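Below: the structure, in structure tokens.
One protein chain is absent from this view; the other protein chains keep their places.
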Amino acid sequence: MVSPLDSVFASSTFTDKAIAELFSDTAEINALVQFEQELARVQESLGIIPEGTGHDIFTALDSVTIDPKDLAQGYLNDGIPIPALLNILREKLEPKAASYLHYGATSQDALDTGLILRIKPATKIIQKNLSALTLELRKLAESHIDTVMIARTRNQNASPTVFALKVVNWLAPLQRQQERLTELMPRLLVLQLGGAVGTNAALGRKGTEVSNALSKALDLTHPESPWHAQRDSIVEFANWLSLTAGQIGKIAQDMLLMAQSEVGEISFSSPGKSSTMPNKANPVLPETLLSLAHFCRNQAALIEQTLIASHERDGVSMSVERLALAPLICAAAGSITHASHCLSNMTINKQVIHDNIIADRGLIMAEAAVFKLITKMKRSEAAGLVSQACALSMTSKKHMIDELRELCKIDLDWDALKLPENYLGNAIETINKVLQKK
Amino acid sequence: MVSPLDSVFASSTFTDKAIAELFSDTAEINALVQFEQELARVQESLGIIPEGTGHDIFTALDSVTIDPKDLAQGYLNDGIPIPALLNILREKLEPKAASYLHYGATSQDALDTGLILRIKPATKIIQKNLSALTLELRKLAESHIDTVMIARTRNQNASPTVFALKVVNWLAPLQRQQERLTELMPRLLVLQLGGAVGTNAALGRKGTEVSNALSKALDLTHPESPWHAQRDSIVEFANWLSLTAGQIGKIAQDMLLMAQSEVGEISFSSPGKSSTMPNKANPVLPETLLSLAHFCRNQAALIEQTLIASHERDGVSMSVERLALAPLICAAAGSITHASHCLSNMTINKQVIHDNIIADRGLIMAEAAVFKLITKMKRSEAAGLVSQACALSMTSKKHMIDELRELCKIDLDWDALKLPENYLGNAIETINKVLQKK
Amino acid sequence: MVSPLDSVFASSTFTDKAIAELFSDTAEINALVQFEQELARVQESLGIIPEGTGHDIFTALDSVTIDPKDLAQGYLNDGIPIPALLNILREKLEPKAASYLHYGATSQDALDTGLILRIKPATKIIQKNLSALTLELRKLAESHIDTVMIARTRNQNASPTVFALKVVNWLAPLQRQQERLTELMPRLLVLQLGGAVGTNAALGRKGTEVSNALSKALDLTHPESPWHAQRDSIVEFANWLSLTAGQIGKIAQDMLLMAQSEVGEISFSSPGKSSTMPNKANPVLPETLLSLAHFCRNQAALIEQTLIASHERDGVSMSVERLALAPLICAAAGSITHASHCLSNMTINKQVIHDNIIADRGLIMAEAAVFKLITKMKRSEAAGLVSQACALSMTSKKHMIDELRELCKIDLDWDALKLPENYLGNAIETINKVLQKK
Partner (left out) sequence: MVSPLDSVFASSTFTDKAIAELFSDTAEINALVQFEQELARVQESLGIIPEGTGHDIFTALDSVTIDPKDLAQGYLNDGIPIPALLNILREKLEPKAASYLHYGATSQDALDTGLILRIKPATKIIQKNLSALTLELRKLAESHIDTVMIARTRNQNASPTVFALKVVNWLAPLQRQQERLTELMPRLLVLQLGGAVGTNAALGRKGTEVSNALSKALDLTHPESPWHAQRDSIVEFANWLSLTAGQIGKIAQDMLLMAQSEVGEISFSSPGKSSTMPNKANPVLPETLLSLAHFCRNQAALIEQTLIASHERDGVSMSVERLALAPLICAAAGSITHASHCLSNMTINKQVIHDNIIADRGLIMAEAAVFKLITKMKRSEAAGLVSQACALSMTSKKHMIDELRELCKIDLDWDALKLPENYLGNAIETINKVLQKK
């Protein structure tokens, strides 16, 4: 349990359980066996292997159980589990059937197809969980369309906004991620069957026919060409996962900042405890989400390296992908799941949000004031007066607009200028546009 | 000239010149000025700024020339060039027009839109160059559909293939990259106009109207919401660039391996010279392409970090993007351009390719032999005999199939089994499918 | 000017000027010429090249000026500037001397030594600037040894500390970085002279003699073996640079957090301006330092890839190093320089620091209270009471210790328990230990 993704005590913090199961040793072995079963059945039906052998293989392997540790020595020797697995499977078969197991396929055909057979259900779960997350964000935005708050740029109070617009910054990229996932899935969920070097040579003229039929049997798309050394669609998926975790990292970053003791605009209903300080309410979930964002970004960058595969099939790329891909999928999926937990745990402290506006004493209305004054004087003059009022307010602790009023001595609706809710521009329009997006 | 992308002597090796010009200081300043010009014109036409001011701004700025070094002190102080730029521009304007320059916009509106205004023509050039590259690959494949050669897996001779199928492994991912670029462009080529905090507050109720009109004026798409702190589409583009360079890195890796002295299957017409060894013909272009692939991958990973932007606008993300994005675009574009050069420089040494097959003495027909024998005996027996024949051939230096024939003493078309061109499966079918793809 | 490190308006924000000059095109060319000059002089003195030729080469090259653009075509062709450079230099020499220029050396000898010749003064500047930075931190700590403030863990108020201890967290790692730099320099500042393949074959039996003498002439250490394909000491330096920038990033991160509007414990004397909001005082320098930390980390990771160099000398590693190393050195050095600026720009707002303690209403004394109560009751009971007091204080807005006093009804020096300055443990001792470290 070297990786916290596998640790008995830490794994549920960093992964999505249902997804993690898809990438267990057993799930991999099952997918490899399924590939061999369906290959044999398809090949029998196309007259490539002798009548009965396909059926025999399919049936015999149906009840087979493989102990992962029986593949360890073979894996160490071959850098892949397939030769060892085939040895075990052949022992369970009649000699004739044994001859026609894995007929014309190469190890990587089984490994890649076995990977896609698990990625496919993983994408379904991810899609579902991402829908749940975006739905929750939509609801959150809807219920805070009137929650006026301080917007912050470059880590400083800036101008007024509403909480819902902050949520739109969280939601819109995830909506686009849903779009992107839909676009990439047809490229990703494809069969691998190329034989030793991508020519399906052992299948004679029937390679295309077999791979078409096998695609159907396994409910995968048929690729234009074998992709042993074309890893672009795997990399695209890895980048998608990392982008998703990164985008969730942005939500978490905003949460961490808003949950700070001095800001206090949100809090969490079951925060992390300290081993020594009873006053602490640690924002554990946002921290975890941020760590997952960083982890996913790095694993994706590692996977991208597999593009540079040598010749027809590359052993280094294969191992690099193994080292990073399943952890990435599980961590990114964990990020989506935990983001939903995190949102449902979050409380919006409307009173504190309001208090922060009061404590700001109108500095966030500085831009509004400039644009109001600009109708009466030059911009540079207006900006100068407002700057002066801001500085005075810092010392006097009076409201900036009151300071400005004294400085200007002109007629204006000064009270209206104090109200942040009057300075929201097209925020509501923008929010509604994003919320209405299906 | 700290970066080789800017070095007087190295830049043309690592970038595409036309693209690099789009990301020069001057080009950036021009794009920023263009944003301010069109913003003013649109705002006048919508009655937001006084009649005449839009026209005055547009006209006055049309002839303005800014020396980049006049922005250096301001950049150092503000971390952005906009306040300093506006100061200079306002000096060129009548007081009234000066008041209405940059009306209601925030620095990042200008910076982001200015970035997209240069990314847009960059994507057009990239699309064109990528088309040229894929066309060249298509032609290369077409002219080597009969060039039988050794396919190599895990860095070892494996089975026969044709050169065209190797090219398909280069071409198919780039075809998908063309698809992906088409998909991402509408998300990428969007206006930025949100004002200080994404509400367009200074524009009152007219924010949406202005941003719609400005989108049209600048020929950009109108985004659903301001994206100051939504960097996903930039990251998507960065990942696309990196994936493209990585995929070209795979071409380069194959070239480097095939060009090795002992392999010699390809060579280059104007190879790199050594300063001391007249025998050297260095495969400089593939080396450069590989270094660009690594460079691009790392810059993209850095850019992905900008997703984690704090609050409404984030200064760290802004600087990180600046440090990495233009270099990434120029390097990836350089990779595409140089890949075309590299291909047109490459000679396929058909004789050497053939000699390598001869020197292999039939080992690459081992799989073919197993599948031939399997019709007469059990697979394990067949595989055993072929292994034995391979081992004998290593010592005897006789053709493996001849050794096998002696071992087997059965009747077979042994001569046909010696011919790699008989063991190509559906290679041609696959090649044609990919070549016919529009 | 594709990279902001070279941009006329942005470079001084991201680099150290003196260091950037060491990595200009011209500085590189000068170092390459210096290598050839000293090589010739040494070779003449050892009787390897004909009498007079060394002197002639040295003298003739002394006054030579090379226009970097004259190397561009050669660089493009050879992937290195050396063959083109030698052509130009040989034109300036008498035929005989021309024959003995670059005698027995390989391009990479000149390139690597030329690199080290510039890294050496760079390390001196870096050492000096790092000393200045640590001195400034020491002074800052000394003057804030009594500035009691809130310590924060996991982004939440925790317990009391003093500002000087925060500074110790900034200083101690930089002191260790000084140690590490001292350790690595002897490994880094070494000559490269191995000839074509590391055997110095062209120098016959005199290779070692020549490289010893050349090391002395160039004031570099003599390596145990040529290191064309041993990049570990370059990588060690890259990692050192990145660690330094990262450690400075931690200072910047703390600054950004303390400078937030709601925290306000520090501010900057010439903050960044906004193009539209007069209220803004953007913490530009810490943002820049953080972006440099991220940039440096990524470039170092890229450079680490050069370790995997093929055979005796590797062209991909050479280009990757070129793409990333000079930018990394300049950015990391910029980070050190700007960190000093940032510190001298920073104001510690002691009143706000105190106000924040008041506003916390004693929650940060929760641990202190538990350990006080523990002498009178079980820990679980004590912790329970303190938790309850914290919760009550959140609602009542009374001081937590007052709430606790009422809950406990036991005799204690309750007033002393309210004072954060009474709960600082061995902070001063620790601070002094670090400050006294030479």
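So that you can tell them apart, the chains are marked A, B and C in the order they are listed, and the count of residues begins at 1 in each.
Everything below uses one rule, namely that contacts are C-beta pairs under 8 Å (C-beta built on N, C-alpha and C of every residue); 3 or more make two chains touch, one makes a residue touch a chain.
These figures come from a predicted structure and were not determined experimentally.
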Touch with the missing chain holds, among A:A31, A:V263, A:V320 or A:A427, for A:V320
Of C:Q43, C:N239 or C:S275, the residue touching the omitted chain is C:N239
The listed residue (C:D314, C:D360 or C:E403) that touches the chain absent from the view is C:D314
Absent-chain interface residues of chain B come out as 150, 152-159, 256-257, 259-263, 272, 274, 276-284, 287, 356, 359-360, 363-364, 366-367, 370, 383, 386-387, 390, 400
Had the left-out chain been drawn, it would touch chain A at residues 1-15, 20, 23-25, 68-69, 71-72, 75-83, 86, 102, 104-107, 110, 195-196, 202, 256, 270, 272-277, 282-284, 287-288, 290-292, 294-295, 298-299, 301-302, 305, 315-316, 318-320, 322-324, 326-327, 330-331
Where chain C meets the chain that is not shown, the residues are 90, 95-96, 98-100, 104, 106, 151-155, 158-161, 165-166, 168-169, 172-173, 176-177, 179-180, 183, 187, 195-208, 224-230, 232-233, 235-236, 239, 242-243, 246-247, 249-250, 253-254, 257, 290, 293, 297-298, 300-301, 304-305, 307-315, 367-368, 371, 374, 378-380, 382, 423-427, 429-431, 433-434, 437
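The definition used in the following text is that only the chains that are shown with their structure count from here on.
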In contact with chain B and chain C alike are the chains A
Residue numbers at the chain A-chain B contact, same meaning over half shared and different meaning under half, come out as same
Touching at least 2 other chains, the residues of chain B are 104, 106, 195-196, 202, 290, 298, 301, 305, 315
